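Heads up, the thing below is written out as structure tokens.
Every protein chain except one is present and positioned as in the full complex.
A and B are the chain letters, set down in written order, and residue numbers restart from 1 in every chain.
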Amino acid sequence: MEAVFLQLLNGLDKGGAYALIALGLTLIFGTLGVVNFAHGALFMLGSFCAVSLQKVLSMSMKVRDESVTFFEAYKEVPYLEIWFGDAGKALIDWTVPLALLITIPIMLGVGYVMERGLIQRFYKRTHAEQILVTFGLAIVLQELVKAYFGANPIPTPAPEIVSGSAHVGAWFGLSDAIVYPWWRLIYFLFAFAVVGAVFAFLQLTTFGMVVRAGMADRETVGLIGIDIDKKFTTVFGLAAVVTGLAGVMYTPVLPPDYHIGMEFLVLSFVVVVVGGMGSLPGAVAAGFLLGILQSFASMTEIKSILPGIDQIIIYLVAVIILLVRPRGLLGREGVMED
Amino acid sequence: MNMKDNILVLIFGAVILTMPLWAGIVGAGYPDLLQKFAIFGLFAIGFNILFGFTGYLSFGHAAFLGIGSYTAMWSFKLLTMNAIPAVLFATAVSGLFALAIGFVALRRSGIYFSILTLAFAQMCYNMAYSVLTPITNGETGLTLTATDPRILDAATTEGLPSTELFGMGLSGYNGFYFCAIILIIGFYISVRLYRSSFGLMLLAVKSNQNRMKYTGLNTKPYLLSAFVISGMYAGLAGALMVVIDPLAGAERMQWTASGEVVLMTILGGVGTLLGPFIGAIVIKYFENIFSAFNDAVLNQVFGFLPDFIQGIWVSFASLFVGKGWHLTLGVLFMLIVIFLPGGAMEGFRRIAAKFKKEKEAHSAGGAE
């Protein structure tokens, strides 16, 4: 029971990341009809927003280290600390949450440029060509990041105050031995909140209504005189922001490197397919589901029966779903079923 | 297969076989690089039989490359260092895998087919790294050891053996010629396929599946045959990789490797006979050249410029060369898909058409 509970928890944060990326992917595919292989790169760019902010905030100068008295020693002290003392220190400590603020405008800009500059030209081209051009773009983006930030993962820690673990077991009256890192718990809640915000946005605003109508039946929306094309850029920007935020928040869980996006991309596509191409709730549900499934598959008890299952479970599920129920878990009948 | 095709294959063969003589002029005169040309050319030609002829975009062909490599390695380890059985086994085994994977993946088409093949390839890759370690030797990769059984020729070798063909070593130019001959055979087969009734059926699948079905033709077996054939080409290419360098690692099954062969095919020209091969050569050639560049070389190249401009240029250009070669590749890829979806072959055609037009314009002008 306790082991099951722990695995459930373990699956949540990864599931949250899958859900957010898949949500963005589905928004783009559902409204714009574009298969975006550069979506993982958006996740990666998001996490590098956090890395960049960390770099900026912790810019430092050499000062005399007063604690060493018997020879002249120097240490690196960030400017912020020199100027603002403890407040500056706190600012650096809170890099990742702060990065959320700068990520929103940056990712909106990235999304805008991508859609206007490239994706727009590919609405009418085949899916194969869309895959190819966005695949090329993904390579370009990740190589640029690699050229600037290097190939090694860059640790971007969470604020001190949430660096420990929560005694989740005790909350639910289970063993106190069940602990779970605070940050991963926060990640899960964050993912949940973003998903909620996106859904609320789509349900409650006029813009959201048009987008939903566009996802349901693009031609009709075009016929009743709504210029959906103009809204596409915004949708793309929104998807980029959602995915970028997912990337920012993931940095304390997994230090980002330039190809973090590629790994998530393949998995998110699988998630989208399992959830049902073009279905937003499907993408979210499948994201969490697969995250949790993967975490269960890595239990030693299960691995001893089915060795290696943790490595392939997600793909296996996708293959089975595609064959048995091509429209995915929550997909509508007839949408991209061939 | 008409006279024109025979001539095409003959010229192709002659160009390939004489490569060691003239490749030096363009700075490609090393056996390592020429071997790569042949191997990746074969891989791309095979990939084109699926993607180019039928329009089905597989994102998982690297899996067959890996399967071919592992099979060939086991042939070396268990049977003999002779390359012939290794190559044959690799082709057969990857064909079997392609049959199984294709049977499932071809139940869907379009982007779902791409994702299914991708999923299968990732499964193969992940398993090669984990559970299948006894077969693949995981992260280290599968290598030859002096204690391998090699039932057929253990007695004749001492120390760490090397691959051979009936006593002839397969390193350097020998290895190139071995790959080159297989490449030429592979090219010949692909030309024959293209001109055959079967090839026409594949083109028909690409053009209109509905009409195909209502003309009494079952598209599935046609697609599956094409998938298996192209999987066998990939397996063969994988085997040649270990014939040249007996080390098989899982990384050659990664999906970026599948992406590379897609890129080669697109770059050269999807669905054309020569295009994929040209794409493979161009990519491997520039990979070799660009990777070798470093700042010192760049400084030399831009040495004629004033110092501060030189600095800017060097730092800009260095993004694209050396370790940044992949960036160049990505940019190239995008440019091709955006502006020249037909690839290099389309480019040649356009240039040829332009010249023809100009010529006509000239002669018309002359007549007036």
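We adopt the following convention: contacts are C-beta pairs under 8 Å (C-beta built on N, C-alpha and C of every residue); 3 or more make two chains touch, one makes a residue touch a chain.
As a convention for this text, contacts and distances are computed from a predicted model.
Engineer: Can you tell which of "NADH-quinone oxidoreductase", "Aspartyl/glutamyl-tRNA(Asn/Gln) amidotransferase subunit B", "ABC transporter ATP-binding protein" or "Sarcosine oxidase subunit delta" UniProt lists for the chain that's not drawn?
Structural biologist: Its UniProt record gives the name "ABC transporter ATP-binding protein".
Engineer: Give the labels of the shown chains that the missing chain contacts, considering the complete complex.
Structural biologist: Within the full complex, the chain left out of view touches B.
Engineer: For the chain not shown, which residue from B:85, B:199 or B:341 touches it across the whole complex?
Structural biologist: B:199
Engineer: Going by the contact rule already stated, which one of B:27, B:169 or B:221 would touch the omitted chain in the full complex?
Structural biologist: The single option touching the absent chain is B:221.
Engineer: Residues of chain B in contact with the chain that isn't shown?
Structural biologist: Where chain B meets the chain not shown: residues 1-2, 192-193, 195-201, 203-204, 206-208, 210-219, 221-222, 225.
Assume only the chains that are shown with their structure count from here on.
Engineer: Distance between chain A and chain B based on Cα centroids, please, to the nearest Å.
Structural biologist: The computed centroid separation for chain A versus chain B comes out at 34 Å.
Engineer: Would you tell me which residues of chain B are touching chain A in their complex?
Structural biologist: 55, 57, 59, 104, 107-112, 114-116, 118-120, 122-123, 126-127, 129-132, 255-256, 259, 262-263, 266, 319, 323-324, 326-327, 329-334, 337-338, 341
Engineer: Could you please specify the touching residues of chain A with respect to chain B in the complex?
Structural biologist: So the residues of chain A touching chain B come out as 35, 118, 121, 127-129, 131-133, 135-140, 143-144, 146-147, 262, 266, 269-270, 273, 307-308, 311-312, 315-316, 318-319, 322-323, 326, 336, 338.
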